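Handing you a structure now.
A single protein chain has been omitted from the complex, and every remaining protein chain is retained in its original position.
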Amino acid sequence: MVDLNVNIGHLKLQNPVMTASGTFGYGLEFDDFIDVNLLGGIIVKGTTLEPREGNAYPRMAETPMGMLNAVGLQNKGIDHFITDIYPKIQKYTTQLIVNVSGSNIEDYLTVVEKLNELDRIPAIELNISCPNVKSGGMAFGTSCSSAAEITKAVRSTYKKTLIVKLSPNVTNITEIAKTVEAEGADAVSLINTLLGMAVSIKTRKPLLSTVTGGLSGPCVKPIALRMVWQVFNAVKIPIIGLGGIMNANDALEFILCGATAIQVGTANFIDPRISIKIIEGIKEYLQSNKINSISEFRGSLILK
Amino acid sequence: MVDLNVNIGHLKLQNPVMTASGTFGYGLEFDDFIDVNLLGGIIVKGTTLEPREGNAYPRMAETPMGMLNAVGLQNKGIDHFITDIYPKIQKYTTQLIVNVSGSNIEDYLTVVEKLNELDRIPAIELNISCPNVKSGGMAFGTSCSSAAEITKAVRSTYKKTLIVKLSPNVTNITEIAKTVEAEGADAVSLINTLLGMAVSIKTRKPLLSTVTGGLSGPCVKPIALRMVWQVFNAVKIPIIGLGGIMNANDALEFILCGATAIQVGTANFIDPRISIKIIEGIKEYLQSNKINSISEFRGSLILK
Amino acid sequence: MHKKHIEDFIVLLNEKLNEDTFLLLLKHPHKLPEINAGQFAEVLVEDSPLTFLRRPLSIHDVDYKNNTLSLLIKKLGKGTKKLSELKPDNFLNLIFPLGNSFTLLNNEKVLLTGGGCGIAPLLYLSRKLNEKGCDVHILLAAKTASDIVRLKTYENYGKLYFTTEDNSLGEKGLIIQHSLFKNLSVFKKIYTCGPERMMQAVARLAANNEIPCEVSLENTMACGIGACLCCVTETKTGNKCVCVDGPVFNTKDLKW
Partner (left out) sequence: MHKKHIEDFIVLLNEKLNEDTFLLLLKHPHKLPEINAGQFAEVLVEDSPLTFLRRPLSIHDVDYKNNTLSLLIKKLGKGTKKLSELKPDNFLNLIFPLGNSFTLLNNEKVLLTGGGCGIAPLLYLSRKLNEKGCDVHILLAAKTASDIVRLKTYENYGKLYFTTEDNSLGEKGLIIQHSLFKNLSVFKKIYTCGPERMMQAVARLAANNEIPCEVSLENTMACGIGACLCCVTETKTGNKCVCVDGPVFNTKDLKW
């Protein structure tokens, strides 16, 4: 048997496959299709201090091998999460990670402090990279100083595993990664969506109510892979890779480029069982290539 | 009849459709397929001071709805261009624009001075965004200060139309655009390729000899459109839009978002006649929508 | 809610109904799970480079005896065009049944009305209502007679009425100009689907007559199962997902 266990900070995952925030609901939406407990972990929807209605419709546009979204962090707020969602998802035995967003540092801190109290939430993913909200969001993730500031603040109150999710909409992602590593992040996840746009020449209008939105899906994979590889060569903390992973091959490519774990996002919409198929596919690949453990394969890219 | 004429600085184009540097050779490669003179203009291959062998093989990898290239500005240098290529392409009546690259400002200036002397070259496209060369290239295009420096230097010697080609691998493309506008660029073209990567889990090697390369094709269109729209709202000089244009609809989307002209790149590889078909398609769209001129349509995106 | 499934159906029939409408008859390889009227499927369009996401399509009819369901589809763009090329024995992957469903009444007089491919879910609905003893009246609207398809099948489950803009079938004019709307209060409920403007007009008249009205909304969807929050519509109690809280809404809850 191959060893699929990986560690992200204090977090132990039974395999490197997680599901990406905003693409897997709270897991419950997928109970009809898969045994969610087979996953390495799930990252639940972006959660903010106050309830948010999100952006106006339309929020979605299809693009070549991808999609744009402008959901805008619709969620019912942290208190609703604690009282209504948390009890429901405690049935899962897989790792539960909450993706946290906010428009200012105080909001982030309040949410994080509340999550710190929840036994079954061993880690948070700090979203400093959402392109779909007016204030906060991506703004935190596109400069080193603000990324440092928020990571430092959260780190000082949050004692469990802290993952910081990086924005690809930057000139130099390694600098941001190094900064959040220096401020005590246990891991980085990358990439969030790329800022994109789509219009209709029939209506002459943008296809999203917000004009621009976040691009995800296979179209972004080459960019995501490159960033994972760059960051792998720049930091020591584990990297969680994502962006366009549609199958086990894609997942293995990210791990080959240095990712300790991966997340499946948009692919869940095309095939709700895909995350489980990816775990199977990774196992098969390692077995047929006689690789004993996923960590042996990690970052083993051959540069001749 | 609809009016397709557009102006880029002093440059008059009979229609807004040009072909992108590095994807159309010197035009001659397409003589068997189309009447090159029907184009608005052609941007010839990236030209440097000295001859360059480019990067090692393999230089190309297919990606979802796109491709990565790592050609690395292979060309025989400006002197060879002047003595061998220029005489051959003088047969064209369409506008001929030379894409200029270099690893330092002096090189750029020498090339530009030589091009200044060529009667049939009414404009240059300054490539400060090539991701496939070790020094220079993209480095110039990813910071405002270096973009300013090189634009200023070239502007001071080059009197004809100066187009600066921007890199999408930046946090804020509007800042770079405003900078080169301030330094006297007549127009900006965007986008060059996005830095990406592809690997094989079969060989465990990168698919490009350079590990990373430049991503182009339909997969980048949403990002390119967004950048054109952002820059359109930030500068007054004309914008030449490109990135993933495969048909007339795509071209019209860029013009709707504010592009004065567009360039067809990777699409030339799929259909060598596509640039001409795009001109026809634009004409048809304007006619059937009773729009008299392309300038009337430009930037007419409706934000309700 | 019923359990959702993902399954490769086998295409039994692809029938062209008019210039741009076709009917797909699909066989489930096993026992077809229960499906309610108004539910839809997310259909995977394969071998189509620019069709990345699934396409939501209403379930037009269900046959539990033969384990088949049918889809009534209008060729609109890349995905529906590709589906129109399916041949018998091809596979088609569906996630289904999705969404809520129409509220059924027993032994009441009801009006089902719609236009365009909006009429797709009305067939299964009319059958269900017919089975429940309702007096079913179906009003279909179109530009011209040839736009109206599957007429004979609808006739099995209710009394049919038409409006056409060119007067080629039924009464001339738009849907709400039909004489049925002169005396709306005879109906206990109105069900409608079609273009949004049409549904809004019907809903307004229903409201004026204080008759409950249910609509089936269309919307751009990514997941179809409530996971992405891309498909919201504004309701009086905030944004709701059309794919799980809908596609059927009581118009009194909408901000129309």
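Letters A, B and C mark the chains in the order given here, with residues in each chain numbered from 1 onward.
The definition used in the following text is that contacts are C-beta pairs under 8 Å (C-beta built on N, C-alpha and C of every residue); 3 or more make two chains touch, one makes a residue touch a chain.
Keep in mind that this is a model prediction, so the values were computed, not measured.
Q: Would you mind spotting which of C:S48, C:T103 or C:S146 touches the chain that isn't drawn?
A: C:S48
Q: Which subunit C residues touch the hidden chain?
A: Contact residues on subunit C toward the absent chain are 47-49, 52.
Q: At which residues does subunit B meet the chain that is not included here?
A: Per the touch rule, subunit B residues meeting the hidden chain are 22-25, 29-30, 32-33, 45, 53-54, 56-67, 69, 71, 74, 217-218, 266, 268-273.
Here, only the chains that are shown with their structure count from here on.
Q: Count the C-beta pairs in contact for every pair of chains, then give the pair with the highest total.
A: By contact count, the leading interface is A-B.
Q: Closest chain to the protein's overall Cα mean, using per-chain Cα means, please.
A: A
Q: Distance between subunit B and subunit C based on Cα centroids, please, to the nearest Å.
A: The computed centroid separation for subunit B versus subunit C comes out at 47 Å.
Q: Please compute the C-alpha centroid of subunit A, do the same for subunit B, then give the distance between them in whole Å.
A: Whole-Å distance between the two chain centres: 34.
Q: Return the residues of subunit B touching two or more other chains; collapse runs of consecutive numbers into ranges.
A: Each of 65, 218 in subunit B touches at least two other chains.
Q: Out of subunit C, which residues touch more than one other chain, so two or more?
A: In subunit C, the residues touching two or more other chains are 49-50.
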